[in-house]
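One chain of protein is taken out of this complex; the other chains stay put.
To keep things simple, chains are lettered A and B as they appear, and every chain counts its residues starting from 1.
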Amino acid sequence: MAAWLILLTIGLPWLGALCVWGVSDRHPKAQHRLALAFAAAGGLVSFGLVLVPSSAVVLSIPMDGVFGDFTFVADGLGVLLAIIAAVIGGLAVIFSNDYMASEAQLGRYYALVLLFIGAMVGLVLTGSLLLMFLFWEITAFCSYALISFHNDDPKAVAGGVKALIVTQLGGVGLLAGAILSYTHLGSYQVNTFLAEAHTIPAGVLSVIAFGYLAAAAAKSAQVPFQTWLPDAMEAPTPVSALIHAATMVNAGVYLLARFYPAFEAIPGWKGAVVVVGLLSALLAAIMAMVANDLKRALAYSTISQLGYMFYAIGTGAVFASQFHLLSHAVFKALLFLGAGAVIHAVGTRDMRQMGGLGKQMPFTRTTFLLGALGLAGLPIANGFFSKELILESGATHGPVWGYLGMLIGAGLTAYYSLRMVAMVFFGKPEEPAHGHDALPAMRFSLFVLAFCTLTTWSLAGGVGQMMEGSLPSHHLHGSGTWAIVTEVFTAPTTGFALGIIALGLAAWHWRSSLAWLIKPLRPLHTFVASGLGFEWINQQVINGIKGAAAALRKTQTGQLNFNVAGVVGGLAILLLILVWGV
Amino acid sequence: MNLSPLHIVLVGVLGLLGVGLYGLLVSRNLIKVLVALQILVKAALLGFILAGSASQQIAVSQSLALTVIVADTVVAVIGMALAVQIKRRLGTLDVGMLSSLKE
Partner (left out) sequence: MWETILIFLMCSFAIQAIRAKRLLASALWLAGVSALLSILFYLLGAYQIAVIELSIGAGLVTVLFVFAISIAGEDAIGARPLIPLPLALGLVLLSILLLAWFVLPAPLEEHVADEASLSTALWEARSLDVLLQITLIFAGVLGLLGLMAEAKAPLEYPAADETSAQRDRELEALQRQSLGIEKEST
């Protein structure tokens, strides 16, 4: 039964991709409807996975020889992320029905989105390291292709290529880990790896652990690999909502959460994860405070919130990180889709040209506000509970400087969330009113996500128990929902956090009276806006590679004799090696 | 080490190999390059027949050598045609000038 559910959840989107591509671009309405049908079907089927979480292998496709078996395991962690991917994927496709109504080449768009949904579900449900790498690469490809969807726009193409290069460099770490696991343990199975990780020599295990950390950091756009995500905002907004907010960037967090039991004992690993999370959370929050492009600000906030999840894993709170993943996926998708509705209406992404849109777009304003509440971590929305759990765990298990940093980050988050909402929806209208409110399909997705933002915290108990039962290596303790809620409300850290958040909100509201603080910081503005120096580092790396390639060009003379000399020289070297080896 | 006549032939194989490689390294005329290629292939043929003679499988080695001869002749034909066309279009058979694959 579980095997069928898994096959359907992966297979329905993939079948949809083939159908939409086959229908051809001459029937755009049919393409919209087909994509919607398949994505919605996949989303609904994925709910069935909740019934069967277990750590056993439910589906195994034997491949010959060195590839091991391609297995699928439906445990709590995988089921949670699979449902998130399938459901938010469905909602993003529904949103696309209206958002992309006047675009061309829909076949390519929908096929890639559906391919991505299937691959993401496969990534989290698989039990073979090699198959995980394969799905990882498919998601990276879909992300690249969708960022560069408007392939006549050089910025989009550049953004796509950058995303591809940075995430693929991380992917090498993943492949290395899979191969090392095979050489030492003889198997690619994740369950085997988790159970027998302590038998691998410590040096090799460290290499695998830090390699996976690098792969996760690259995929989830953490420091120092975070430069690709803001540039990836050239993608159509539903793609940004799905891939770069709710699913693909979570793959890094998933990776660390799944392999946590194997790596937690390695000296320095947890500390490294905490540092990566802390730096990303703070630096991205600072950059979000000065961003003027709506989607870029949301991208920075994604990096920041993923930093919170990394921090949680670094302090040992795997459940809290996954719970925040759920909340973040929901409210971030909501924010992105709301931003999409705004951009669709106004035609620009620059927040300085928006303002006072709340009057023309009341529905969007309300839903966006709910998403922002989740982001800032205010008590009504699900973000509050998950963020408090993380901070609490950080205070009890993590280093003090980490906790303080994350606390400040929470304040900054509140600041820039309010800034975004105020700049877009409140204040004086900048231009004559021409914004229309969200179209019907958009409204549906926004409504569902807003509803979820207000209610997913109630699933905490269920999720916890599902994960406890089906992840034996992780030693989790799941409590009921009510226990979690009371825990959150009575912890002292909650008070601190709410205080800091209120401080952040107040800072924005009365920012004119803080001018004495802001003015001396003005010169830093350009430095922050240009990515805090990371873009410069990227550029230097690229220049270095180009210089090396140009220097090596001299060996390509194109002359026959020169090339033959290379051949004979190579033969001589080979023979020399053989002679000395013998 | 027993020095049988076959070892002399083996030396011959290596010698032809060396001459052919030297020809490829040093020739500037395209047709000379083709000559050097032919010498290399003759070295290979000799090697085949030598191996067949030494291991009592002359029939099999002759079949293989036949295939090699056919292939080599086709290569010579095409090479000649290429040389003629290059001379017609580009006016030169100098290998040093024929380097437009450089970039």
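Definition applied: a residue touches a chain if its C-beta (ideal position, glycine included) is under 8 Å from a C-beta of that chain, and two chains touch if they have at least 3 such contacts.
Keep in mind the model is a prediction, meaning the values are calculated, not measured.
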Contacts of subunit A with the absent chain, listed as residue ranges: 559, 561-562, 565, 568-569, 571-572, 575-576, 578-579
Residues of subunit B in contact with the chain not shown: 1-2, 4-12, 14-23, 25-29, 31-32, 34-36, 38-39, 42, 45-46, 49-50, 52-67, 69-71, 73-74, 76-78, 80-85, 87, 92-96
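Here is the rule we use: only the chains that are shown with their structure count from here on.
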Inter-chain centre distance, subunit A versus subunit B - centres from mean C-alpha coordinates, in Å: 58
Residues of subunit B that touch subunit A when the two form their complex: 21, 24-28, 33, 95-96, 98-103
Subunit B contact footprint on subunit A (complex, rising order): 556-561, 564-565, 568
